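Removed from the display is one protein chain of the complex; every other protein chain stays in position.
Letters A, B, C and D mark the chains in the order given here, with residues in each chain numbered from 1 onward.
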Amino acid sequence: MKLEKLMKERNADLINAWFTSLIETYPANTSAFLKNQKDPFANPVGNAFRQGFKVIIDQIVEGIDHQSAVSALDPIVRIRAVQGFLPSQAVSFVFSIKKIIRQIFSKEIRENHLEDELTTIEMRIDELSLIAFNIYMECREKVFQLKANEVRDRTFKALRRAGLVCDLEQVESDLTEHN
Amino acid sequence: MTDDLKPHELIANIQPRPPQTGWMNTPAVIRKGMFCYASNPKSVEILKLPNARGWNPLEEDWKLPKNWKEIVFEGLRQRLDRFRTFKLFMDICVRCGACADKCHFFIGTGDPKNMPVLRAELLRSVYRKDFTAAGKIFGTLAGARELTLDVLKEWWYYFFQCTECRRCSVFCPYGIDTAEITIMAREIFNLLGLNIDWIATPIANCYRTGNHLGIQPHAFKDMIDFFIDDIEEKIGIRVEPNINKKGADILFITPSGDVFADPGTYTAMGYLVLFHYLKEKYGLDVTWSTYASEGGNFGFFTSHETMKRLNAKMYAEAKRLGVKWILGGECGHMWRVIHQYMGTMNGPADFLEEPVSPITGTKFDNAKSTKMVHIAEFTADLIKHGKLDLDPSRNDNLIVTFHDSCNTSRGMGLLEEPRYVIKNVCKNFYEMPSNTIREQTFCCGSGSGLNAGENMDLRMIGGFPRANAVKYVHEKHGVNMLACICAIDRAVLPVSMDYWVPGVNVTGIHEMVANALNLPGQPKRTKNLRGEPLPGMEGDDE
Amino acid sequence: MNVNYISSLIMVILLFLIAYIGVEAGGLQVLFGIIIPYAALLTFIIGFIYKVVNWARSPVPFRIPSTCGQQKSLPWIKSAAFDNPSTGGGVLVRMAMEILFFRSLFRNTKCRLNEGPMLSYEWEKWLWLGAIVFHYSFLTVLIRHFRFFLEPVPVCFQWLEQLDGFLQVGVPGILLSGFALLAAVVYLFLRRVFIPQVRYISLASDYFPLFLLMGVAISGILMRYITKVDIVGVKELTMGLVTFHPTIPKTVGGIFYVHLFFISIFFAYFPFSKLMHLGGIFMSPTRNLANTNREIHHTNPWNYPVKVHTYDEYEDEFREKMIDVGLPVEKGIEAGTAQE
Amino acid sequence: MKSSRRRFLKIAGISALGIGAKPVVDLFAASGGHREAPEAKVYKNEKALKAKQWAMVIDTRKFKSSKDLEPIIEACHKIHNVPKMDNKRHEIKWIWEEEFHNAFPLQEARFLPERIEHLPFLVLCNQCENPPCVRACPTKATFKREDGIVLMDFHRCIGCRFCMAACPYGSRSFNFRDPRPFIKETNPKFPTRMKGVVEKCNFCEERLAIGQAPACVEASNGALIFGDLEDPGSPVRELLKTTFTIRRKQSLGTSPAVYYII
Partner (left out) sequence: MSNEKKMFDGGKVIAGLIVFVILATFPFWYNHGKAAPIPEPKLTEKAKTEKVCILKKELMKSEHMQILNDWRNTVVRNTNRIYETPEGKRYDMSLSNTCLDCHSNKADFCDKCHNYVAVSPYCWDCHIEKPKETKE
């Protein structure tokens, strides 16, 4: 397929454009840091994004292998799930690759009538976005489960072992109150 | 983001790059998952701290006292007069930006106000306006701004997004320590009754019952008894610890978190096993205390005064029990307090002896004034002198890396002792990348009283740089155990690992010591302290 | 366009115009050549002392060095004598490394994960390099200028100048420090403009000294290499100042007064700005204290007694429960209740 | 003078200041403490000898022994303040004597006529038409003038000695020591050199400029013939037309401008 071949050839451009569009969802001052700091330990966020995108682009081009798609999307979504974004914002980056593909290959698509191929590609992206949403939910559930575990550890275990915790107002009960 | 965005605002937010305004004109948006709940007025009252009241950070009205600005200014003035650090750090920052990308919260959240320099500037701008001539004359041009309610809220939001880990201070050419500025800011909050509950309630508990968790003495005893049974069940030896024993050689104080929550409990059991061994073998008499049953000190996250009030119990109890000196367990901020504050605040402790290990005869000269020794120093010394009978193969199932706690590495320099102990009790040890350990160690993301449940998002994203380095050694060397010497670490790193690097557990080093230690008269060891079969014993479960 | 650096730039241009027009059109040589320099130096010295004394009036209540290496504990563990000093000598070396070599800035390492499992380390050293070049070239330029203030000029000052002018291209000999200073200042400025994080944190008061020094360096370079100035006349003026016999030579033009005015403003501005880090670095408690608090008692001058929860209060509350589980108590139940 | 200032600006890197620099400089320059120096005019000396490529023919037939060379060398070294070093390694030479097999190693036959075998040859900088030393110099201290002389600007020499390595004739010397104490009688009209500088024969360009032939030529009693290689009527060309000459290490392609009649 023509578009797939094109995408393979300009793989690096796609990754860069996608990466740029993702980090632009962060404040301007931060995005330069995410973009330029190459040390994976000083800039784990930017690094995780870049690593993941490589695999995802391959997936879009070659067809989706569910397992690899999950493992590539997971590190990205996992980070965005705890950065205080709305769910839509957290996974919106998957959709932005559609726009990028249309922009980068607009001429080729028009001239070679690759709309059908584009549809195939976009369907794969849709599939990825659904996977991303699954991961997002999983992460959020994990966060809540972690919260719940901590509460359980602090109360039930204490009750089990001693049952006699000094009864100042329970911090944990506030959890639901504030929601 | 707040959850009540309108659809068009939502779209605007997905559009690349929000409009840019200078930080002075960008009020903080208090985001869910990123802040801790306000203090419970009951807790504030127990310590008789000012302005106890119920309030909610998400509401417009924080129910501040009418003269809150005066309180802030007077509070600032007093602290400027009392702390050269504060005064100096307000004046000499050149905003070179060396610290900017060193903060785990900035790296994780990407929020520019989490750059240490900007975090400090939030406060400095107000200082300039009201305490410097240049700020009064030139205003914004000199970086000065008016104290408003928005500014106060911004302070509150961001100074409770600093774990006082001091990583920025290492890289600052003038040693400006954001922790010091955060401490001052939090003192000011306390004058206004703006503490968070995750700090306020533990200090109230600690003040009254001796520990953050509010464990009363009899319950504390019950828990120790529970450990005794547990240890007997797992390794077949019944240990007999002392509690509140007068005339013991050494008073042992460790964070109560280890007495309470896994996996800290295994570390606590580790201490019990070690002390049992030392008593059997060398007759060393160590006692625990219920009155001083907390090594940690959340007062440190409140104010210097509160820190002192809570810390006073250590010396008081050592004096009452008539011990020779004090041994401290594995903890981070506890050791920052002991190492850098205790002697000054509540010392000199002339009623104690200069610490000497009764077993090896080693004089702990570095602790001769404060008279409190870190258990990693103590155990490392024992191992060096061959006083412990160790079988490291019992830890062969572990591939270990070591997380330096912020406070012990950057407030003390305790780097080699724990590594020495680990390398002697287990065979597989790998370091994380060098810019994430020792004095450059990354915070767990939940220090300084920010290990609450409601700010889980913040904790996770703040802990990401640390987890990322763990992930690297996990994938490269198969590391499955993250050792640490801090109770907060033991409480929060399992959660962080669970989210970021499943498959890595967390341990204190004395849990590993106890597992490796050959006890006199022990039956064949088949399980470790966690009740898991020892390597090679997986089949022989009876 | 960033209001912070534009306003600073305008300020410096204004200062230039004031001095230039003041001298060339207003004939205010006495003001710009005598009165302002004296006033600036006085402001600098008094302001500096005031600021340092003001800092010194606040005590260092706690010993809180940032430890950047292994502590001195057990004799067989090698301690980091300078990064975590335990003696006065160690502190001295640490401070010297900090002040002379910018040790902490140099610490900026980063490691890079190449494809595959190899890790490589490199130094993120541009800021350090820029800072070192800036400070040392500034110092060299400053010391070089002593030839205008001393008569006879001691040989050591001439040596420095010879060293600085080792690149003998043409006459007048090129003095590298001036260009290095200008380059470093420009670098420090561009860094503030182009690195978004740093631009975000930069205030007008960060740009102002940079522009001012750019002005100083450019006017100095102009005078030496391009427009020329009668330096015998210049020295006549400067010597007049330092010997309290101020004179105004007729042969010295506007650019010199601009140069002098800029540097006067720089010194007068010094004590009221972040430039005071010169004095501050010596007093930074996280760097200038030995890590010996557990070893040597440190006194807090304002340490005041606090209300604590005593053991007696504690036992009074929990005595019964303690006795129930067999914990030793100070007073029996009777004694305890009798008190109440 | 203005143009050279601009060049200086370029060299000094002030242009690094950016586009804004020039108008600022002009402003300052125009309104400096005093007026700009007026444009001055410069000329060549009317008496100066001119050529397209100076060349020299050395008629070795006129030399019998070293004695014949001494006054020539003396004449050159004296006016150019060439020091006499005792230490052979520190020796400075502009023009000196060499044996045939050293001067012409590539021409050496198995057996030489006895005359040539012991004949002292006068050697000096060959003022090559294609000089390798010029290419080697990193500061352009050595350059080729429009009249073919390979000249050194001593002010610019940084003593890197690349030119010495590049010159196949050993025509260049390096001042390992301050030469001044080793000059018996200084000629105040010509500068000395300083320590750390390379030097060599300059074809007496300072004499050509005032209409005089090189000192060696003058002192040679007609054994040294000097003239323009490009001028068919010059004495040099006359000789080359009629006599067989060789040049040193011709195969290297440097094209020396000093020819030898054997």
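Please note the rule applied: a residue touches a chain if its C-beta (ideal position, glycine included) is under 8 Å from a C-beta of that chain, and two chains touch if they have at least 3 such contacts.
No experiment lies behind these values; they were computed from the predicted model shown.
Chemist: Just name the one of D:Thr60, D:Gln127, D:Ser171 or D:Thr192 that touches the chain not displayed here.
Modeler: Selected residue, touching the omitted chain: D:Thr192.
Chemist: Which of C:Val60, C:Leu203, C:Leu275 or C:Ala290 sits in contact with the chain that's absent?
Modeler: Going through C:Val60, C:Leu203, C:Leu275 or C:Ala290 one by one, C:Val60 is the residue touching the chain not shown.
Chemist: So which bits of chain D touch the chain we can't see?
Modeler: Output for chain D: 1, 4-5, 33-34, 37-38, 40-45, 48, 81, 143, 145-147, 151, 153-155, 186-194, 205, 209.
Chemist: What is the set of chain C residues that contact the non-displayed chain in the whole complex?
Modeler: Spelled out for chain C, the touching residues are 41, 44-45, 48-49, 52-53, 56-60, 146-153, 157-158, 161-162, 168, 170-173, 228-232, 234-236, 239-240, 242-245, 251, 279, 282-283, 301-302.
What we mean here is this: only the chains that are shown with their structure count from here on.
Chemist: Could you work out how far the Cα centre of chain B sits from that of chain D, in whole Å?
Modeler: The separation of the two C-alpha centroids amounts to 78 Å.
Chemist: Taking each chain's centre as the mean of its CA atoms, how far is chain A from chain D in angstrom?
Modeler: About 74 Å, centre to centre.
Chemist: At least two partner chains per residue is the criterion; list those residues in chain C.
Modeler: 110-111, 113, 195, 197, 200, in rising order.
Chemist: Could you say which residues in chain B touch two or more other chains, in rising order?
Modeler: 100-101, 112, 208-209, 216, 218, 222, 433, 435, 472
Chemist: Quick one: which bits of chain B touch chain C in the complex? Just the residue numbers, please.
Modeler: Touch residues, chain B against chain C: 22-23, 48, 80-88, 91-98, 100-101, 112, 115, 117-118, 121, 132-134, 138, 140-143, 166, 169-177, 180, 207-210, 216-218, 221-222, 243-246, 290-291, 304-305, 308-309, 312-313, 316-317, 320, 338-341, 343-345, 347-348, 362, 364-370, 372, 377, 380-381, 384, 409-417, 420, 433-435, 438-440, 472, 476.
Chemist: Chain B touches which residues of chain A in the complex?
Modeler: 21, 24-31, 33-34, 37, 39-45, 48, 78-79, 82-86, 88-89, 92, 139, 142-144, 146-147, 149-151, 153-154, 157-158, 161-162, 164-169, 171-172, 174-175, 178
Chemist: Would you tell me which residues of chain B are touching chain A in their complex?
Modeler: It is residues 1, 3, 5, 10, 13-14, 16-18, 20, 31-34, 37, 40, 42-43, 46, 56, 58, 100-101, 106-112, 197-198, 201, 204-205, 208-209, 213-216, 218-219, 222-223, 226, 260-262, 433, 435-436, 452-454, 456-458, 460-461, 464-465, 468-469, 472, 495, 498-500 of chain B that touch chain A.
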